[in-house]
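Every protein chain of the complex appears in place save one, which is left out.
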Amino acid sequence: MMPEATGWRERFEDYGLLWGLLLVVCILSVLPLARLLLEGIAPQGELSAEAATRVLSEATTWSATRHSLVTALGGTILSVAIGCVVALVVSLTDIRARNAFVFCFVLPMMIAPQVVALAWLQLFGPASPLLKAIGMAPAMGSRNPLYSPQGIILVLGVQYAPLVFLTLRAGLRTLPRALLEAGLAGGAGPFTVLRTIVLPLMTPPLVAGIALSFVSCLGNFGIPALLGIPGNYLVLPTLIYQRLAGLGPGVLADVSVLSMLIGFIAVVGILLQDLMLSRRDFRISTTSSVARPFELHRWRAPVEAGLWTWSILVLALPLLALILASVVPAVGVPLTLKTATLANYDFVMFGHDAARRALFNSFGMSATAAVAIVAITVPLAYFVVWRRSRLLHFVNLVIEMPYALPGVVLAIAAILLFLKPLPLVGLSLYNTVWIILFCYLARFLVLGLRPVISGYYQIDRTLEEASQIAGARLLRRLVTIILPLVAPAATAGALLIFLTAFNELTVSALLWSSGAETLGVIFFSFQQGGDSTYAAALGALTVVVTTALMLSTLLMASRLPPGVLPWRD
Amino acid sequence: MARLTIERVSKSFGAFRALDEVSLEVADGEFMAILGASGCGKTTLLRQIAGFDKLDSGRILIGDATVSALHQHVPPERRRIGIVFQSYALWPHMTVAENVAYGLTVAGVRDPERSRRVAAALTLVELDGFAERRPALLSGGQRQRVALARCLVTEPSLVLLDEPLANLDVNLRASMEDEFARFHARTGTTMIYITHDQAEAMALADRIAVMDKGRLLQVATPSQLYREPTDETVAGFIGEGMVLPVEVRAVDGDGTCRADLCGHVVRMRCAPSQKPTRKARACLRASDLTIVPPASAGVDARIDHAIYQGGHFRLEAHLEAAPQMRVHLDVPEPSALRPGQSIRLHVGDGWVIPAAVEGSREARAV
Partner (left out) sequence: MRSATRRHFIFIAGLAALLAGGGVTAQAPTGKLVLYTSQPERDAAQTVNAFKKTYPGVEVEVFRSGTTEVMGKLAAEFAGGASKADVLLLADAASMESLKKAGRLLAYPGAKLAGFEAGSFDPDKTYFGSKLITTGIAVNSSAKVRPVSFADLAKTEYKGQMAMPSPLYSGAAAIMLGTMTSRADLGWRYFEKLKAADTVAVRGNGAVLTAVANGEKSYGILVDFMAFNAKAKGSPIDFVFPAEGSPAVTEPVAILKSTQNAAAARAFVDFILSDDGQKLAVSMGYIPAKAAVGMPSWLPPGTRINVMPTDIVKVSEANSANLKRFAELFGN
């Protein structure tokens, strides 16, 4: 018998979910953008092309655009190269201490890029303790090589390599042994297998990684601000900030037009990646067991040495610099047994209420954002990948924008939106943690969506159809079948969101209020006030707390589906 | 009530017509095979029956209920059918028992009833003791059985099998074929079996529907299909039939006629409605051909290839009178026949393919 043969409940669930998700995306991504765009084309409520003409006819705009493209492309290429090599080596070869290395490779993501850049500046500068020790320190007054486009590209590449690494590693974990063995049995060497089987199959996560890295490099403000301002190398985000500081009338209109320029570049980038993904099949039947590692034989030790040297350069040295800076009483005081002090930690932990609050706030908001975004993106990606339509294509693009724009611009858009209490309900989000959380959701949505979409591309859809045939409606299928299958990709996304949001500064710098401080804000306040020892102590504490949190996930690892935690085989 | 009715169903993907006015009636409890080469539309048809895709025109009924029509579409999860997928589609994150139990859980069946039925299903497919394994640790045949158990545990009245043996080795195929046959006998479930392998279809099915280029060519019992194909394509596809032009001279009332094949007049079977015609086509089998001495009645041919096939040779030859007409036959070992040699062939039997009905000609022209 066929009761309710029309299936209205299924349709209701289907369309309800789809339109619900579209509404969420509209509110998170489209609304702030539209409000900002309005400011650019109709500053006082009247249409005017004046700002657009003014900004677009300035030579600075175009040189900054050119610089943005150079650093974004360069940073992307570098981060993809590093992330790819490391992900392949870690996932496919028999190196030892794999989990420990993965952990150390991912960890630098949560040290703010400015801190890493600062540590490297000192490392390569005249005051470098390392270069001094080996007698290679540049002379006092020589120009630091990092103050250059190459320096920006280098630090961007290093900063976002874990991003490519995480998405690619999630993909590599679904690569079945049989596919590799088939290639090897066909007489292909490991490198041929890599080139002809692994990389083509890994196109979706790779493209996701490339896209994320590109947009991250494009929208990054901290690194070009630290290295590009002294290096006289202006990119769009620093140009926007400069406009804001310029105090002229019509600032917002200029900022809006420049932001749209960044958005345009980001959209072109994403369209290109769509082109790379179209009309190919990347599905992998996941029933075969995970690939057995290639044996490196005599190359194992050198490869391991290379990987750990990397960790020392990118994690250990900046961290050491941070810790050293946090145990001296003031900047530049040489560290000796006599001068060493824990007073900075004491102040940050017990003498400063806001710092403690900020730690809780940042943790709570990053974790909430990570979980909420996974809850949004897993069903959203279902529609984006398996129910293609023009509308969903647009959604896929528009989600990218809040992440591509500098945080300060998104914050301005949020102010414009939420300054007045919400219509109908009369609630005001302004000056609460909720407006910051809203921005986190809007900004980091894409960090969750990209890995999850790449995860979907690798699922054989009959797995879902099998459960549909078994009678499961959409929501149940999403929870019981699809979520476990995309869990590795979703965790990678959640991790990216958490680590990025945890030390985020540019959004909250405009939106925080008493009680709604974030770590980034406090860190920035300390640094700006010249209290960089407090800032260092806070930074070091953050690293310790997050490391502990990340390690604690190992405790419940046995209850998670395999492959979910990047640092656990 | 698991009668399946497919009425003039069409489906296009862009300019490509994947299903072209397909109509099919499957009786309750029948084992129907849908046979065709890859790309013929059989998988599209299966997806229509399952409800994964919406149709462009026509309608599909399960029992008396319309499940697919232009403005009506019962979602797959409401159709209460079972599918065994070609890839098995076992959920890698669940154990065997969880895979099998899923449909019951969804239907609201709770323990102990659920675990009892799961255990029974696993016993049925001889997988006791595998309940807690993960699918990744099973062999191909075991996965196939899990897929079958998962499909059958909810006792669907209609089961679709999508090339279920395609991924198995030859030995396993034979035993799984037996298994399907036993199942069908035991449960009386209506089964739709999609395959490209005619031996499989013949061995298992009550009736076979042959598909080509999105059209249903013929629906008949295996023997009918073999002996009396109504379509040239079917004739050529099933049992390696040879389709040759003949002239029907005279039709006898007993369902036979006299047909002329390059001057060799042969008694062939034909449809009762067959009329004498100069332009007819006949379907011959290898077993219909025998080599006779040059003086006997027959048709001359020249051997192109002689292929040893264990116990016999397969001879491939062309008619001397019409080199474009190719024939093949088997001759027992030992044989001195070599390529290039000339032979005289006697045709012992044949089937005159009925002329296509006007309507289906039109359909082909589309």
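In order of appearance the chains are A and B, and numbering begins at 1 in each one.
Quick note on the criterion: a residue touches a chain if its C-beta (ideal position, glycine included) is under 8 Å from a C-beta of that chain, and two chains touch if they have at least 3 such contacts.
Note that the structure is predicted; figures quoted are calculated from it, not measured.
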{"item": "Chains on display which the left-out chain touches in the complete complex", "value": "A"}
{"item": "Hidden-chain contact residue, picked from the options A:107, A:121, A:193 or A:381", "value": "A:121"}
{"item": "From A:236, A:252 or A:265, residue that would touch the chain that is not displayed", "value": "A:252"}
{"item": "Given A:510, A:537, A:550 or A:565, the one touching the chain that is not displayed", "value": "A:510"}
{"item": "Of A:77, A:188 or A:229, the residue in touch with the unshown chain", "value": "A:229"}
{"item": "Identified contact with the non-displayed chain, of A:220, A:259 or A:532", "value": "A:532"}
{"item": "Hidden partner chain, residues of chain A it touches", "value": "39, 43, 60, 118, 121-122, 125-127, 140-144, 147, 225-226, 229-234, 241-242, 244-249, 251-252, 328-334, 339, 354, 408, 411-412, 415-417, 419-420, 430-431, 509-510, 512-514, 521-522, 524-532"}
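Definition applied: only the chains that are shown with their structure count from here on.
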{"item": "Chain A and chain B, separation of their C-alpha mean positions in angstrom", "value": "53"}
{"item": "Chain A residues within the chain B interface of the complex", "value": "1-2, 4-7, 10-11, 14, 285-289, 460, 462-463, 465-473, 476, 480-481, 484-485, 561"}
{"item": "Residue ranges of chain B in contact with chain A within the complex", "value": "1, 50, 52, 62-63, 65-67, 72-83, 85-93, 102-103, 106-107, 135-137, 143, 150, 154"}
